[in-house]
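In this view, the complex is presented without one of its protein chains, the others remaining in place.
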Amino acid sequence: MKTFKIGGIHPDEHKIRAEDQTITLDLPKQGIVFVSQHLGAPSECIVAKGDKVKVGQLLTKNENFIGANVHSPFSGTVNKIDTIYDASGYRKEAIVIDVEGDKWLENIDRSEMIKREISLDKNEIIAKVKEMGIVGLGGACFPTHVKLMVPEGRSAEYLIINGVECEPYLTDDYRLMVEHGEQCLVGVSILQKALGVKTAYIGIENNKPKAIEHLKKLANSFEGIEVVALQVKYPQGAEKQLINAITGREVPSGKLPIDAGCVVCNICTAHAVYEAVQKNKPLIDRIVTVTGLHVEKVSNLFVRIGTPISMLLDAVGGVPENTSKIISGGPMMGKALFSADTAVTKGTSALLLMDESLAHRGETTNCIRCAKCVNVCPMGLEPYLLGALVENENFERAENESVMDCIECGSCLYTCPSYRPLLDCIRVGKYTVRVLQSKRK
Amino acid sequence: MNIIILSFVILAALAALAAIAVYIVAKKFYVEEDPRIDRVNELLPGVNCGGCGFPGCRAFAEAIIKQGRLDGLNCPVGGADCMKSIAPVLGVEVVVEDPKIAVVRCSGSKENSPRTVDFEGFQNCRFSFNLYTGVTGCPHGCVGLGNCVQSCQFDAMYIDDETGLPVVIDDKCVACGACVTACPRGVIQLRLKGKKDRRIFVSCINKEKGALGKKHCSVVCIACAKCQKVCAFGAITVTNNLAYIDHTKCKLCRKCAPECPTGAIHELNFPERKIV
Partner (left out) sequence: MNNKLIISGAPHVHSPENVNKIMWGVVIALIPTLLTSIYFFRFEALLTVSVAVASCLFFEWAIQKYLPKQTPTTSDGSAVITGLLLAFNLPSNLPIWMTILGSLVAIGIAKMAFGGLGKNPFNPALVARAFLLISFPVAMTSWPTIRPLFGDGIVDAMTGPTPFGFLKEGIAQGIPLSELMQHAHVPSYASLLFGANGGSLGEVSALAIILGGLYMLWKRIITWHIPVAFIGSAFVFAAILSAINPEVFINPWVHILSGGLMLGAVFMATDLVTSPMSPKGQLVFGLGCGVLTIVIRVWGAYPEGVSFAILIMNAFVPLIDRAFKPRIFGK
């Protein structure tokens, strides 16, 4: 069974109720759409208070190369443009829409029929992907069209689709693959065409045998798509590790996947690309796993972007007593929410509720030099050393010890028996080194 | 007996050999250096705090000699006396700077700005500030994890357990500015120490609109500009929803502080106000 070569951990999977069908959530009374929902230059709001909007209508524009548009997930009236708490508790510009009915723009194909022939050519696809505001749905929200524009002098050999879902608890990618497998595969062939690559690999971890079987069967009728079953190991879903697992190649330090001849996209992104290109539908909804060991009705919810988080929490039977942590995303790389008064964005893959007994960090004690962090680091770094260097503010040496190569997967902190805040320190090291590097330039 | 003599001879010979080697090395690798650097270095306090902006006192001394003048260079620890004593080495006059002190411009204590969440993990302001707004919810104010306290080489700061805010000990602060750079939010500013240590400043740097700021802090500056109106010296400006008192223009007349509806303007070391 294939997997990546260095390090890795195997946390408890907790894929609770993964076999339950996705539930479509009702529309909220009021939607909150953040103006910028991607990594890169901020977008610009083009609607004003009192404007009537329809589903799919452009709300914010972004002319920058690394930028993504946002479309209205709701029809109704713009109530106000205000600053709303984002996941970190910082206030960000957002458009508040009073939802009235569900009127879609006419040019969006809402039929159930699966359209397989791709009529657009390479550049048209890329333009469409940009226009429809598609971003990487794995969590990073990097604009997808940028990935599709291979820089000159380099060429993409393989398209790698991430269906790994290595994070514990999450099941949204799995549901998508099982319920909308064919659409995903059409999306993959669209991406293949845009990149001009012959071979696409879909990496799926072995704990999802149904998805593997289902997609393998479907892939027979597509050209150049191969489903690869992978050994269960975290962080297999990280770009560099996934490339290593599937092709055996290593992305050189400090470089991008394209330098190893690969482009990596999430399976959700492929699905969104299918809808954008074939159905003319912008990125306005997604599947969100709402889960937790104490949650009453763990489910995958199909929601519009901009739905208030509180609605999702109510849909699973409310927040259990003693919940002390709400995490947006998976438990390994997700973000602890500052408050539940925020809304679903393009990058919200899951909401994980943690009971007080699980939510606390353990008490930090001395490093006992057990070398577990060194053994599990998938990048071959020495987290104990980087942590100590940052605590002593020796950032220059931290830079020499390749702190910038860290992919922030959290394996070191997960495994540390002394509960040392290794990744926290490394993150501080990364910000500081980044500042130092830009000063040097 | 022979053995004793022999060991003396051998040891002496070894010592002589080593001495010769040391001498040769010292001669051969001697680095020509301006002798004034050593003299300036001796006049400096020698605490290597980096407050002057150079890595240690020696580097500062080298910079002084290289520049040949004292303009723009100041040792915040030794202060005016120290710079005056260095001036004759260079044969120049020294411009005396008024003494300064670090001022914490945030009053978001546990009482004024209730904690809405708990933070666990690496106790470092820079980390927590990148992760979220801080336990109070104020996106500009003090995070309270003490990067400033750690950066202080003079034990002049501590975190008050009751308020959760850093406190500057006036007598110990030498205005080296380490805390100013250590604070990721720019809460701390070096301000003029003032006559009899008297200072007036706006103890808030929140740039949100008044109503928003009020939600998480009771002593926030709401930018009502009342203080600006009463200031006779044009020392107060209001920009980005925040009042700022220019410490070089302020004449310490105390008119602004009672005007402030939230009590964001702090007065230090003044006598009690007469109740009118």
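A and B are the chain letters, set down in written order, and residue numbers restart from 1 in every chain.
As a working rule, contacts are C-beta pairs under 8 Å (C-beta built on N, C-alpha and C of every residue); 3 or more make two chains touch, one makes a residue touch a chain.
Remember, it's a predicted structure, so these values are computed and weren't measured experimentally.
Peer 1: Taking the entire complex into account, which one of A:I326, A:A398 or A:V433 touches the absent chain?
Peer 2: Result: among the candidates, A:I326 touches the missing chain.
Peer 1: Among A:I84, A:I305, A:A336 or A:V390, which residue is in touch with the absent chain?
Peer 2: Of all options in A:I84, A:I305, A:A336 or A:V390, contact with the hidden chain holds for A:A336.
Peer 1: Of the residues in chain A, which ones touch the absent chain?
Peer 2: Spelled out for chain A, the touching residues are 6, 9, 11-12, 168, 240, 244, 250-255, 319, 321-327, 329, 331-340, 352, 354, 356, 358-362, 365-372, 374-375, 377-382, 384-385, 402, 405, 408, 410-411, 413-415, 417-419, 421, 423-424, 427.
Peer 1: In terms of residues, what is the contact footprint of the unshown chain on chain B?
Peer 2: Within chain B, the residues touching the omitted chain are 115-122, 127-128, 131-132, 135.
One rule holds for everything that comes next: only the chains that are shown with their structure count from here on.
Peer 1: Quick one: chain A and chain B, Cα centre-to-centre, how many Å?
Peer 2: About 42 Å, centre to centre.
Peer 1: What does chain B use to touch chain A in their complex?
Peer 2: Listed in rising order, the residues are 116-117, 120-122, 124, 126-127, 130-134, 137, 139, 208, 212.
Peer 1: Per the contact definition, I'd like the list of chain A residues that touch chain B in the complex.
Peer 2: That would be residues 83, 88-91, 335-336, 338-339, 360-361, 421, 424-425, 427-428, 431-432 of chain A.
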